[in-house]
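What follows is a set of notes on a single structure, which appears directly below.
Subset of chains shown; positions unchanged.
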């Protein structure tokens, strides 16, 4: 394993000189690299698992499902750009830093739910996104402060930090029974995650509750056809940042997601969106090991 | 103490090599580090207190309460991002720089009130915030100039500087007696602090005083239910920066704070907010020692 | 060849000293360089082709035409600025990095369509643009992630990433037959490519379908005179980024393109463009070898 | 003197080690530093005056008062941020660079009026501001080009350059006599200076002259109560930058200045301000020596 790793970085290193003297071995090396990039993934995976053995926290102590479903929970979305210097580090250093990162995350997963997303290649303003659920916002702050203080964190530039509070559905109680039932059906989650912050206009807030309830019923009816294939979660942001809502989506069918957003743009309530997106974050859900593997390359 | 400190930085240093040769001691070292991070906090605390003994100003000479309650006082909000190079300094250098910082702050606390906030992890555009109250704005300038000239200050990038003047309540005199009494009740302060600058539209300023007074009474009535759990302070900014007001909030109950902002968005006066936030600063109140400890890590 | 290359870089190197002692050879050297810059192009071309022999993927396995014409395909536009450090690299290093880049692109061309554009000199915010067509957006992400992880990619700063989904024409079915036929005629493509993202206003989306169809028919009629000389392609972006559409144009006659845009600004539908461009990307279509040659210089 | 200077930098240097061995001398050193920072100011002052003796221009040849009062003079406001590298220079180098700066400024003061302001600590987007009055804008350009070419100038990042032309009062001739007389009274100047650029809306410019005159009379009446304590100067910027006016204020009573701006926001003419500030520059008037002393620290 370690040996193959050395071979790999070696083969990578003499790629450029390899261009100037005609190199018969290069063809073979190409094929070798292909196999190896798979081998490498395994190798890194093993290294970080090994790292975890050493770090050895018993993670997932917290009831993740409760945090993700209960009202009164703070959701924090922290997007970062990875500094250019990171790519210039020795891979061994990168792996060490990432193992330290894993330690920090596992430690905090004891009291909060932490989800990870790869934005690079899909979003232009950030590379990675953390979604943190905690009952106290200062716990999320402590996590992100320790994250930035970690060896890996020193290479992170903060792009955006958004916060929202989960609440009991505001208008649903007044909805007709069948609609309520439809909303109870489970939604499929998927590799794609999209975060769209929204700010309403002053007029929206000045409307009577029943007026808003009626518009939200129209909004919900328009969204229902996509309830099964697009998972949605709503966070109330007013006062915690410059938005009123953070809307979070997960799906395997991006075309359904797009149809959903188009449907939501056609209802009256949409006219009260002073700001919709700007920024929009789009990426893919990753496990910690998957994210580490990408960042280690 | 000093010894444990050396041990600590040592243990940190050989973390990465520790990954490649399977390391039996590492398990133990992990546990040791846990204890040590607590030890370290104490250690740093001691160092800076020691530093203070050496610096030895008699602080708090100024009547802080008067500055925080009187009209005619200038409040300055200065937000900074800590330069990436800071994290790459030797910890001993960081501690020395921070002790010098402590000296500067203590010196100025003789004539002004200085409050500190940690924004990192909650706000995306800045790491720390200073709130300065002084009777002359040029004193605040002198403090911030000396702050930036300090060894630590050379690592600070100015993100935002906002100013406002405290004034006698503008509309309250015309409010009904019970409302006036309610406003006299004390508010709880809390770990969370939020700063929201506001700019009104041209129409607002062209309204007759009684019209504005009526709207502000509606505004105040909407805010009263949260008077106990959310502390508010108002600064008049017009002309001193690009805002008309800087609203400052402190609370232990962020959900009450959010309900307060929602309530304030629903009154007529809210329609005259041309700009509300952008930026919004959210962070936690810190003592100088707490802030130094965070920055030293 | 290699020799002439050495001569070239040599002649370049002693240009500055050459200024201080009057240098009789310099005149000759100037003429020599002219010939050589042509020679150099050939030389680089050869090097990268050689590189490709070594890398040796069989490219174009994917049915490019289908990806470029079918509905349900995701088009990703990724614009990058080349880091200033790139220009400071040894040319040999640059060539090696670019050959690695060629390897990455050829590998992915097995399953997606990748087009390249040179923006430098025509657009101010980016140097190069990739247009990627794939049936799954996560494949495009994987390509762009590997691109950034490549030796060349470490010098790329992401400027913008826009996504859109191709769909069956929305309104055309209702158009009169002659118009439908005209739309079937082929369009000439050309060296110039322009990307203009568009965001519609809330009112547009709230209009009934037939109202929008009527406006789009007027829009199409205004565009038809330029159908032959300006190639257009439409991507539906809603929800995937902060735009509703990404409009892509290719032409050899920029004045016709300009007349087209002017015509489109004069129809009713144009009043519903909340954002048109900002940014607008304008550049020239390049083959991979042409782009590599430009970046190698 | 020189000796005390060496002592000073010495005492500064061993501040950090001084923290680790308990240091009895430190107490004394603290007090010493206090005296010395005063001593240092004197010392720097002497150095630069000495520098000036060596540079030795006879400054103030130009009739400064005429430039500041005549119509047809161009006022340029150039705001700069001092580069972070500046703070890392040896103090001796800083002093040398600043003396060179002083030379450049004194040289140009022969033909133009140059005023200096410290923005650091009060404005967030710039550290220093130059106000230049000249009869030809290309003279101001030559000064600022030479300023940037100076040893100190290489550390300046241009933040904003605004230009305006002074003109004979546009509407005053039509004002009632008493108002005209009041306007002739002198205004006190003060340590505070504020620069607020303004852009009017299209409607304002389309109004008939008498309509604008009437509004400007209301504007002037609202401003008169603050005429004595707040000095104002108006520059016509249209076409020279992205504003229509640059309004300049000087005062010792910031609360009067704020009342003035509030009063001006309440008149009809204020509704035609499409942009007011953004940026607003606030700082303190400094002599060249005072500014140099601040920058030398």
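Going by the order they are written in, the chains are A, B, C and D; count residues from 1 in each one.
The definition used in the following text is that a contact is a pair of C-beta atoms (placed from the backbone, for glycine too) under 8 Å apart; a residue touches a chain by one contact, two chains touch by 3 or more.
All figures in this text were calculated on a predicted structure; none of them were measured in a lab.
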Whole-complex count of the repeated chain (4 shown) stands at 5
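The rule is simple: only the chains that are shown with their structure count from here on.
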Treat touching chains as neighbours: how many steps, at the fewest, connect chain C to chain D? 3
Can you list every chain in contact with both chain B and chain C? A
Where centres are the averaged C-alpha coordinates, which chain has the largest centre distance to chain A? D
Please state whether the interface between chain B and chain D is built from the same residues or different ones, using more than half shared residue numbers as the mark of same. different
Centre to centre, by mean C-alpha position, how many angstrom separate chain A and chain D? 47
Using mean CA coordinates as chain centres, what's the gap between chain A and chain B in Å? 29
For chain C, write out the residues touching at least two other chains, lowest number first. none
Does the chain-touch network form a line, ring, star, complete graph or other? line
Hey, which chains are touching each other here? A-B, A-C, B-D
Could you pull out which chain A residues touch chain B in their complex? 2, 47, 50-51, 54-56, 72, 74, 78, 83, 92-93, 95-97, 99-100, 137-138, 140-145, 148-149, 151, 154, 157-161, 163, 165, 202-203, 205-206, 236, 238-242
Where on chain A is chain C touching in the complex? 15-20, 22-23, 26-27, 30, 84, 87-88, 118, 120-125, 191-192, 194, 196, 254-255, 257-258, 260-262, 265-268, 270-271, 273, 277-280, 282-284, 294, 297
